[in-house]
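One protein chain is absent from this view; the other protein chains keep their places.
Order of writing sets the chain letters: A and B. Residues in each chain are counted from 1.
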Amino acid sequence: MSQALVNRILAELNRIRLVDPHSHINPHSAASKTLADILGYHYYTELAHSAGLPREQIEEPGIDPKEKVARLVPWLRDIENTVQYGWLIDLCRAFFYFEADTITKSNWEGLYDRAIETLSQPDWERQVLERSGLEAVFLTNDFDDPLTGFDTQRYIPCLRTDDLVFQMTNPETRRRLAATTNIEFDNPLECEQAIGALFERFTRAGARACAISLPPDFEPVPVTATVAGKLFATIRSGSELTLEERRQLSQFVFWKLAEACSQFRLPFDLMIGVNRRVYEAGVYQGQDLFDGRCSLFQYRRLFNAFPRVMFPISVLASGMNQELVSYSWIFPNVATNGHWWYSNIPAYIEIDCRSRLQAVPQTKQIGYYSDMYKLEFALPKFGMYRQVLARVLAEDFVVARAWSEERAVAFGRMVLRDNVERIFPARR
Amino acid sequence: MSQALVNRILAELNRIRLVDPHSHINPHSAASKTLADILGYHYYTELAHSAGLPREQIEEPGIDPKEKVARLVPWLRDIENTVQYGWLIDLCRAFFYFEADTITKSNWEGLYDRAIETLSQPDWERQVLERSGLEAVFLTNDFDDPLTGFDTQRYIPCLRTDDLVFQMTNPETRRRLAATTNIEFDNPLECEQAIGALFERFTRAGARACAISLPPDFEPVPVTATVAGKLFATIRSGSELTLEERRQLSQFVFWKLAEACSQFRLPFDLMIGVNRRVYEAGVYQGQDLFDGRCSLFQYRRLFNAFPRVMFPISVLASGMNQELVSYSWIFPNVATNGHWWYSNIPAYIEIDCRSRLQAVPQTKQIGYYSDMYKLEFALPKFGMYRQVLARVLAEDFVVARAWSEERAVAFGRMVLRDNVERIFPARR
Partner (left out) sequence: MSQALVNRILAELNRIRLVDPHSHINPHSAASKTLADILGYHYYTELAHSAGLPREQIEEPGIDPKEKVARLVPWLRDIENTVQYGWLIDLCRAFFYFEADTITKSNWEGLYDRAIETLSQPDWERQVLERSGLEAVFLTNDFDDPLTGFDTQRYIPCLRTDDLVFQMTNPETRRRLAATTNIEFDNPLECEQAIGALFERFTRAGARACAISLPPDFEPVPVTATVAGKLFATIRSGSELTLEERRQLSQFVFWKLAEACSQFRLPFDLMIGVNRRVYEAGVYQGQDLFDGRCSLFQYRRLFNAFPRVMFPISVLASGMNQELVSYSWIFPNVATNGHWWYSNIPAYIEIDCRSRLQAVPQTKQIGYYSDMYKLEFALPKFGMYRQVLARVLAEDFVVARAWSEERAVAFGRMVLRDNVERIFPARR
C-alpha cells in the first residue's frame, strides 16, 4: 500500500470541520495562558513523575508557572518517545513557531516566551478553534454548574453525573443537589424529582449528553422502591451505609439517570472501566488505572431496559473493544465512542478502529473526541487519530475492498463529524 | 512487502478444493431460492436492526420474500462499511451478474430478478458447490435428525448436542431423546445408554464430529453417579432443579458426551463463549453475545481426562485466542478451529491467524469454516479468509523467515484443507 494514497486520504480528512463530542474545557478559560497550562496536562506531569520527578516538586502550592515548566523540562527527555510528547511537539510547532525536535534545557525559555506571545493575543481562543478546525466542543459540567456566561452553541453543555451516582452518601453532594434544584430530598421519590429538575435545567441550556465514568465492577440493575427507601432512611438516620448498601444506592441513582435520559431524550455517554485512586501518591489526575476484568455483559439489563436511550460507549481497556464492537453491532442503542485515555495511543487505536470500521453500522460510530482540558490539544490529538484513520481507510477499504478514495473519505467524514450530530443531536 | 507476492500466493490458495468443516446447511435445501434467503442471513437482519429497522418489519409473519428484501434494502446503506456487506456484494457479483458497488433502492429489483434466474437453475446446487471449490460440507444436525435423504459424502453429518447438555430439564428434550433412541431413560445409566445409541446411529451415518456451543461460565467436571442419580430423581418427581442442580446436570451430560466421543472416536468440536439471548428483543439469531471473562483454564480437567479425544476449539472472543494458541501448543488433543462469529472479521482474523501460524504445530490448525446457512456464502467467506491468510503467509513466512512461496502455499493448503481430513477423519 502506498504512502501517497494514505496522504491523499489524510489531506481530505484534514479539511473536515469538527465538533468535539467530549472534553473537559472550562468555557470561561478555554485556552492556555502559558506553557505551564500545556505542560500541566496530567499526561506530562504523570509521565514525568513516573520517570522520577517527585510529586511535591510538581505540585508545590503557589508555584510560579515558569518555575513549574523549568522543573518539568529536564524530565521530558525520559518521555520523548511517548505519543503524548509527540502531541506537545506538534502543538508547539503549529502554534509557537517551534522548530526543534525536542524541548531542552537550552531552548525551553525561548519557547516559553514565544508561547506567551501567542497565547496572550486577544483573539487567541477564536484563532485556536479556527486553526484546529473546531466548530463546537462538548463540555463536562458538574451537575450544579450554572451553565451561564458562555456561548452554548460553541461550548455545548453535558451533564456529568459521577458525583450523583458515587458520592450521594456524601452530605456535601446532597447539599449541592438540593441547592441547585431547590428540592430538599430525603426519599427516593424526591431524589428522582431532583434529578428531573437537573435534566430540565440542562436540556433547557442546550445539553446534548448525560455522561458518567464507571469502575470495572459496576453493574447497573434496577433497585426497588422499598430497598431504595431503606437506603435513604439509613442516610436520614445519620448511620453509615455498608459497602453493599452504597453499591445499591449507586445502582438506584444510575437507573434513575437512565430513566431521565429516556424521558428527556438525552444520550447517556458511558465511560466504562476506570478504577479511581489506584496510585494514591500520584500527581493530580495521575492516580487512576483499570482492571481488564470487566465486561459489557454487566450492562445487558440496562441496554434491554432502555431501548430509546442511545448509549455511546467508551472503554478504557482495549481488550474490551471487541465486546464494544459486538454489542454495538447487535444492540440498536449502543454506539462506539472514541479512544479513551489508556487506549488513546496509535497501537491500540489502530486495532480498535479497524474492527469498528469493519463491523459496526457506519451510522453508529463516533470516531474520536479530544478529552482535552485546554483547546490547544485538539489539533495534535485529532491529528494523531486522523493519521491512523487514513491508514485504515486506505488498507482495509481502498486496497482490500477496492473502494474509491472518495467513498473512503465520505466514510471518514461520517465517523469524524456527521455521527456526532446524529448520535448527540442538537435540540430544537 | 509487495502486493504482487500476496497476489501470487492468493492465486494458489484459490485453487485449493475445500471441505468446509462447520456449517448450518440444510442438506434438503442447501442453496438459496431468492435474494430473501441471502438477505435473511442473520448478519443482515441484525445489522439492519442495529441501524434502526424495527424487528417487527423484518419478521412479519407470512411476509413475501420480495417484500422482505424491499424492507431491508433502504437500511443496507448504513451497513455498507461492514465486511458482512462486503460478502453480499462479492457473492452478488460472482453469481448474479451484479456490477454496482452498492445495492440501492434503484437497482435492487433488477438484482432480485437476476438472482431468481440464477437460483432457479435446476443444477444450481451443484454449480455453486463447484464454483466455490467445495467438495463437502459438514452439517449441524439435531440429535434426532433422521440423517436420511441426502448424500452423506457431500453433506457430512455432525451431532450437535447443545439441547442435550443445556435443555435436558425440558420434558420435550427428554421425549425427543427417548423417541429417537427407543430408550425410556430416567436414571443416569439409561441416559448414558441413550447417548450411546445416538453416537451409534450418527457414526453409522458417517458423522465426523460431535459439536456444541458453550457459555463463558461453563466448566466441565465429572459428576458422580450419586449426584447424577439425585438429579434424575428430582426430575422424575416433577420438581424443578435449582440453578446449581441444572449446572450439575449439564456437566453430567457433557462429561458423558466426552466419554462417548472417546469410545466412538469422534472429535468433540467445542465452540466456547456464547451467551444466549442477551438482547431478547433482537431479531432471530441476532440476540446472542459474549462475556470476555472466560478461560480455557476452565477446560483443564476435560483435556486431561480425555487424551484420546481431539478437541477442535473455536473461541468467540479474540481475547481468548492466545489461550487457544497456547493450549494447542501444549495439549496434544487440542486444536485451533476457524474464526468464529464475532471474531470472524479481518481485523481479528489477522492477529489470531498470525499467532496460530507462528506457534501451533501445523498439523493441528483448521484454518476456516463457513458457519453458513446457505451455500452461496462459502465463496465470499472463504475468500475473505484466504485474503488474510495470503498476507500473513507473505509477511511472516516469505519475507520474515525467507521461506519459498511454494513452501508458504503448502502450509496454506495444510490449514485450509489437509487438516480437515486429519482432524476430522472420514470413518472407514
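General remarks:
Throughout what follows, a residue touches a chain if its C-beta (ideal position, glycine included) is under 8 Å from a C-beta of that chain, and two chains touch if they have at least 3 such contacts.
This is a predicted model, so every value here is computed, not measured.
Touching the missing chain, out of A:233, A:347 or A:426, is residue A:347. Among A:116, A:205, A:241 or A:289, only A:289 touches the chain left out of the display.
For chain A, the residues in touch with the chain missing from this view are 3, 46-47, 49-52, 78-84, 86, 101, 275, 278-282, 286-293, 317-319, 342-343, 345-348, 351, 387. Residues of chain B that touch the chain left out of view are 1, 293-297, 300, 303-304, 307, 319-320, 322-323, 325-332, 351, 354-355, 357-364, 396-397, 399-401, 403-404, 407, 411.
Note that in this section only the chains that are shown with their structure count from here on.
Centre-to-centre, using mean CA coordinates, chain A is 39 Å away from chain B.
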